[in-house]
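Only one protein chain is missing; all other protein chains are in place.
Moving on, here comes subunit A:
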Amino acid sequence: MSNEFDISHPPFDLLTDAEQQQLLTSLDIGYFGKNEIIIETGQSSDYVFVVMKGAVAEIDTKIEADDPDSGVIREYAQEDIFGAISIINGSSRYTFRTLEETIVWLLPKSLFLKFLDDNPAFAAYFQNTLAEKARLLESRRSKQQGGGDMSAFMLAKVGASVLRDAVVLEAGTSISQATATMREQQADCLLVRKGDQYGMVTRTDLLEGVVLNNLGLDTDICDLASYKLLTVQFDDFLFNALVLMTRHKIQRVVVFEGSQLAGLVELTDVLSFFSSQSHVIGLQIERASNLFELARAAKGTTALVSGLVSQGVKIRFAMDLLAALNGRIIAKAFEQLVPEEIRQKCCLLVMGSEGRGEQVLKTDQDNALILADDLDWPECSKVMDKFTATLLEFGYPLCPGNIMVSNPEWVMTESQWNKKLAQWSGSVEGTGLMNLAIFVDAHAVAGDTRLFNRVRDQLFTKLEGNEVFYSYFAMPLRRFSTPLTFFGGLKNSDGMDIKKGGIFPIVHGVRTMSLQHKLRETNTFQRLEKLAERKIIKKKFAEDLAEALAVMSTLRLQQQLRAQRGEVAMDEANLVSAVNLNKLDRDLLREALHLVKEFKSRMSHRYHLER
């Protein structure tokens, strides 16, 4: 059957069987010529339209003449729905006009309104924000593909999965008592309460205390405990606990529910829960005693990530995990090449998408080094050349802009860095501001982090209140247009650069706001959360932007994986074509691009970019 009305797509799959039957017998078909107006601004609509063939644009006629996109708000192609919102609101905010000859299914207004009344799920579909809609579509998609297990599994919460009760002892308990209790409770570690603080004591701590440090058996276990505990919340994703353990090379994290202790999560339990390769790679990295072994571990990360994503793991989790793994690979390589005493006097930064923790495949090396002012290290450039070459061998391509430690311009002492950053932020031309943008995403991975913190904080202070600077800094937002006219004429659409048109505007806009508000987070998702928390942008808008970024990153990753498998040319790795998208992805992408456009116009207003 071809060109039958497809009721298996959202939102029509939300209707009951009887409603679906009623729908199918009530549909008419309408034909519209090219450039014909279907609904005029301010008019109500007698139908909900579903495109059978053709393309329709939703146009803001007030700005049509001056707008670079001719006032196009959204476009609709095969199987897309429009007119519903016009019916719900009583009149249409914009004008709907065909871009080419168009055939549409017509769902009568009266029946649509009846469905809205009778079927809450159907009604909710038309009122949802992008974030809600994406969740809805995703859960339905994973159900349809039968792959729901994996994502449900990856979405397991800490509290509901592998939480263990913690053995808690009071301060003043002796080593021998503690050991007896652990044996009794079959625990590998216990928590000790000292005032309102908790410390952790493991079997290893007890053993080393007694054997190596000659502590008596009646020593207070408070002296053995470590108080820098890493914690997760009861309702956190278990995946986050895994990322945390991977990042900090630890075996267990403490779980709190609010401020109340809830228990412990052990690495072994998490691993038996996720029988994924992530920790296998983590272990390989830790155990690698030379660069060769490290290289082998590094090569496994790409397969791991594409595996996770294809199994339906949320891209944000995959990004987090990969950032944790990559960070450790780079740090470890640095440790192998740079002697200990030097490492204490310098700080290695990763920047760009690596710094933001947002790449899913290995991207170009973007790194820099801060040296302490009193460090004398003649071999510096030699070692850094070797470092860059090593990462290349690991599969991290060279940075085409030469923003790498092998380039002496990115290896400077602390005071040189301060001077350079001041110079960049004082310049209004492209390169300086671009370099600054790269630095703003920097994240310390090895060496003495304090060096970096000082340099960054000085930058924050220096830029405080400098409105003119932010206006220049935000300017590149206007460089690439966000194509909303990309769904029309589906057959000859050759794709859009999703990185420039969709991802960059969000990343850069959020980066600008983060710089202005001195946020230390480098990850765009975390920055958005922080901006919302500080009420700099609305929570709902921040959530929608995060979802839009996730949607576009996922589409980009799929295309990148295709390029890697040789199915498309490498220079098309960022091109997403509407032709190849299924209906669900197309819906999400349309909403995402629409949000990007709105975000850009808000940013233009905030930073006075219209000049």
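Criterion: a residue touches a chain if its C-beta (ideal position, glycine included) is under 8 Å from a C-beta of that chain, and two chains touch if they have at least 3 such contacts; residues count from 1.
Simple rule for what comes next: contacts and distances are computed from a predicted model.
A.B. asks: Assign the chain not included in the display its UniProt protein name, restricting the answer to "Branched-chain amino acid ABC transporter permease", "ATP synthase subunit b", "Cell division ATP-binding protein FtsE" or "DNA polymerase-3 subunit epsilon".
C.D. replies: The record names the chain that does not appear here as "DNA polymerase-3 subunit epsilon".
A.B. asks: Return the single residue from A:Phe32, A:Tyr94, A:Phe115 or A:Trp417 that touches the missing chain.
C.D. replies: Result: among the candidates, A:Phe32 touches the missing chain.
A.B. asks: Taking the full complex into account, find the residue in A:Asp6, A:Glu40, A:Glu101 or A:Asp385 that is in contact with the omitted chain.
C.D. replies: A:Glu101
A.B. asks: Applying the definition given at the start, please give the residues of subunit A touching the unseen chain.
C.D. replies: Residues 1-4, 25-34, 52-53, 101, 103, 106, 108 of subunit A touch the chain absent from view.
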